[in-house]
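The structure appears below as structure tokens.
For this depiction, one protein chain was excluded, whereas all remaining protein chains were kept in their positions.
Chain lettering (A, B and C) follows the sequence in which the chains are written, and residue indices restart at 1 in each chain.
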Amino acid sequence: MSSKLATLAEAVASIPDGAHVALSGFAITRCNMAFARELIRQGKRDLTVSQCVGAMDADLLAGAGVISRIIYGGGSLDRFGRLNCVNRGIEEGTLVAEEYSSLSVAFRYLAGALGIPFIPIRSLRGSDILERLRKTAPGDIAFVDDPFSGEKWLVLKPLHPDVAVVQVQVADEEGNAWIFGPRWDNEEQVRASTRTIVITERLVSTEMIRRNPEWTRIPGFRVFHVVHLPFSAHPTSVYQAYDYDADCIKEYAQMTQTREGVQAYLDKYVYGVKDHWEYLERVGGLERLSKLTADPVLGY
Amino acid sequence: MSSKLATLAEAVASIPDGAHVALSGFAITRCNMAFARELIRQGKRDLTVSQCVGAMDADLLAGAGVISRIIYGGGSLDRFGRLNCVNRGIEEGTLVAEEYSSLSVAFRYLAGALGIPFIPIRSLRGSDILERLRKTAPGDIAFVDDPFSGEKWLVLKPLHPDVAVVQVQVADEEGNAWIFGPRWDNEEQVRASTRTIVITERLVSTEMIRRNPEWTRIPGFRVFHVVHLPFSAHPTSVYQAYDYDADCIKEYAQMTQTREGVQAYLDKYVYGVKDHWEYLERVGGLERLSKLTADPVLGY
Amino acid sequence: MQAEQGYTLFELMAVAGARELKDGEVVGVGIGLPVVASFLAKRTHAPKLTILFELGVVDPEPIHTGVGLADPRVWYRAKIMSSFVDILGTVLHRGVVDVGFLGGLEVDMYGNLNTTLLGDPNGAFRHFVGSGGANDIASSAKRTIIIIRHEARKLKQAVSFITSPGYIQGAGSREAAGLAGGPSRVITDKAIFDFEPESKRMRLLSIHLGTTLEEVLAEMSFEPIVPDRVPFTEPPTPEQVRLIREEIDPEGIYSGR
Partner (left out) sequence: MQAEQGYTLFELMAVAGARELKDGEVVGVGIGLPVVASFLAKRTHAPKLTILFELGVVDPEPIHTGVGLADPRVWYRAKIMSSFVDILGTVLHRGVVDVGFLGGLEVDMYGNLNTTLLGDPNGAFRHFVGSGGANDIASSAKRTIIIIRHEARKLKQAVSFITSPGYIQGAGSREAAGLAGGPSRVITDKAIFDFEPESKRMRLLSIHLGTTLEEVLAEMSFEPIVPDRVPFTEPPTPEQVRLIREEIDPEGIYSGR
């Protein structure tokens, strides 16, 4: 009735250069990896990305020069290492980083989601994060007197990304989506953004959505494109679907230690394959992916 | 390991006179009816109650003179009628009503839940609700200049009820609880309050809670008492458990049209029975209640 | 009444309400006529309509009529079940609601609605429902549609209490209060009104078949703007009437049949 099904290429093509994209990844889980690879292939430029905790999706985009600005609360590849590309961009001055804490970014999304013009927060006071934001994002932070207590409070400006891109386990063709496991900032990202792209492991009927309406974390009426693409978070994990691919993430962490390594990684896994299906073949195809399939009780 | 199981009498006894209690009811669904009846039996006085939409639980308490203040966004018994007792209290000046809109109260709970000192809102401007709040609750509303746009915004003070009392379908003995169906203001009420009393239709093991952790709407670590009491919302409905008892609500709406009728209702259904089980016998016992049991597909 | 025409006034009003909804819009509704109008629109010209109930229900498909939003009957087959903060906060207050339906005890010529009390708030008065989500919808929806019975005691020169602001005191005063949007239509059982763009005063748009201009004006406590030519309201089609009677409100609860 209101199908929003699109190919990954179509969904990515809808994002203009310079857009602000909120990404659903957290470190090495539910990252928009296929989406990031397609953004790179389509030669997108000058994007701003935001997420509470910087993740592998943002790092790959930074490595490929797709993004010029990141609004985040810090991040890593967990035990696999630092966000080499993001960090190098910051160190060399090629990437503008507006660095907050997890909650500050979450509150900026929440304020955006609620349609409120500012939100008070206790975090950041007395820190160099705040001092640096006075230079990197002076228009996004301010101090306001609490009219009830008279105390001075830091307030943050809402975030309104142009697009939220969210990797989910289950969605229908209208974009109503279920997220299993913790949801970190994803629900607020969607509600703060102008439009949403859902990338789903499994496509179900709207009839299925109606059977568990309490599970619907992303409202379909905020969604513009639904991309049905299994293993689209590979090599990161999707709870209840598949585990992270430790070897692939190690290879990434290793190769991205140098600019040359990043180029070699892109040649091998992004430019060197024509689409997501060829990428999956490149990393080992069905045989490899079967080994990652999650146990239904453990969820990994 | 950390059981918080209590009888209804124990849970009610923990609430001091003068306390601010957030109630989980909405019109005629998931109302804290058994809880309200026990509050009346124990002779509690001078309570403040709050809820986004005034419901049958608040009305019964108003009728019995238990509450002296209500913070709410308006309310009714749906097609069964007005909140006769609340309205009479307001009309006669015996009940202080701080009347908002649904979202204003929800935002005050949300601000309380988030630990933020104020929250901006677009609602209430240009209305007599705002004009009246300037008199009834001048310390809870203020205007602040948005530091980002310069526009003047109404801001509300957070609500921090002493106790949230929430009627749920399923809980474990630690207070981790599932709410099926829409949850209106209940999640924010719990998080805004100092402590929470959960009144549950069904008691399950913590093992069961761990199987569906995404369903946990009330965190057990915020809960002080868990009362396991089937049909505790009667005559209001509990989605997936039982339907509202239309005859009983009609009788209530009819009897509460006069003060004398209220007294007769209390004598019959509150003072005239020693506890919840005797109340259930009074309204028709198992035979009557069986007829209200919800169909698992319909939920009513 | 009007049985010979094959539809009731309730059905005419519901159809008029449905006609105001465009496909793909997001609509916030309360129980009663707005529910019938929205479900009717969704089953006819607006299949992509999104229907919201303030307490946290999206796009239900009830098969039984309910006594109010609190009745699980009207939640049946929803796609989302969430909360006030989700629906009124992240959808309505966020600016995503296109249309909201509002009803009331009284409305004045600027579309200000009273659902709170009748009488003098500083003297004797009778208290009613209050706002619920109505004030929130009136403040944040892109436009609102007012449904009200056509009686002089309801269409007032001044309302006892402004629960949900319309155009407040007319031209510019809504903007001055920091509000966008505002009422776009008033649908009564005798006529349909809009608001004149400059003065923001209520303006007669059409009269229901079987009513006269004199009857319309006689039952109003203020004078609406009356254009030279006032057409009759487009009547419901037999299929619309059938949908309401057989599928949307088979028990006649909303329409009071």
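Methods note: a residue touches a chain if its C-beta (ideal position, glycine included) is under 8 Å from a C-beta of that chain, and two chains touch if they have at least 3 such contacts.
Remember, predicted model here, so these are calculated numbers, not experimental data.
Enquirer: Just to confirm, in the complete assembly, which displayed chains does the hidden chain contact?
Expert: Result for the missing chain's touching partners among shown chains: A, B.
Enquirer: Out of B:L8, B:L23, B:I40 or B:I116, which touches the unshown chain?
Expert: B:I116
Enquirer: Specify the residue from the set A:S123, A:T194 or A:Q257 that touches the hidden chain.
Expert: Checking each option in A:S123, A:T194 or A:Q257, the one touching the absent chain turns out to be A:S123.
Enquirer: Would you mind spotting which of B:H20, B:R108, B:K157 or B:R191 touches the chain that isn't drawn?
Expert: Counting the whole complex, the residue in contact with the absent chain is B:R191.
Enquirer: With the missing chain put back, one of A:P16, A:G43 or A:P182 would touch it. Which one?
Expert: Residue touching the chain left out of view: A:P182.
Enquirer: For the chain not shown, which residue from B:G18, B:P213, B:G272 or B:G285 touches it across the whole complex?
Expert: B:P213
Enquirer: Provide the residue numbers of chain A that touch the chain removed from this figure.
Expert: These residues of chain A touch the chain that is not shown: 26-29, 52-55, 72-76, 78-80, 82, 86-87, 90-91, 99-104, 106-107, 110, 121-129, 132, 151-153, 180-188, 236-237, 239, 243-244, 246, 294, 298-300.
Enquirer: Extract the touching residues of chain B with respect to the undisplayed chain.
Expert: Contacting residues on chain B, toward the hidden partner: 1-2, 113-116, 174, 176, 191, 206, 209-210, 213-214, 216, 219-222.
Simple rule for what comes next: only the chains that are shown with their structure count from here on.
Enquirer: Looking at chain pairs A-C and B-C, which one is connected by more C-beta pairs in contact?
Expert: The comparison resolves to B-C.
Enquirer: Using the average of all C-alpha atoms in each chain as its centre, how far is it in Å between chain A and chain C?
Expert: Centre-to-centre distance between chain A and chain C: 41 Å.
Enquirer: With chain centres defined as C-alpha means, what is the inter-centre distance between chain B and chain C in Å?
Expert: From the centre of chain B to the centre of chain C is 28 Å.
Enquirer: Residue numbers in chain A touching 2 or more other chains?
Expert: 115-116, 214
Enquirer: Name the residues of chain C that each touch 2 or more other chains.
Expert: In chain C, 81-82, 85, 89, 93, 140 touch at least two other chains.
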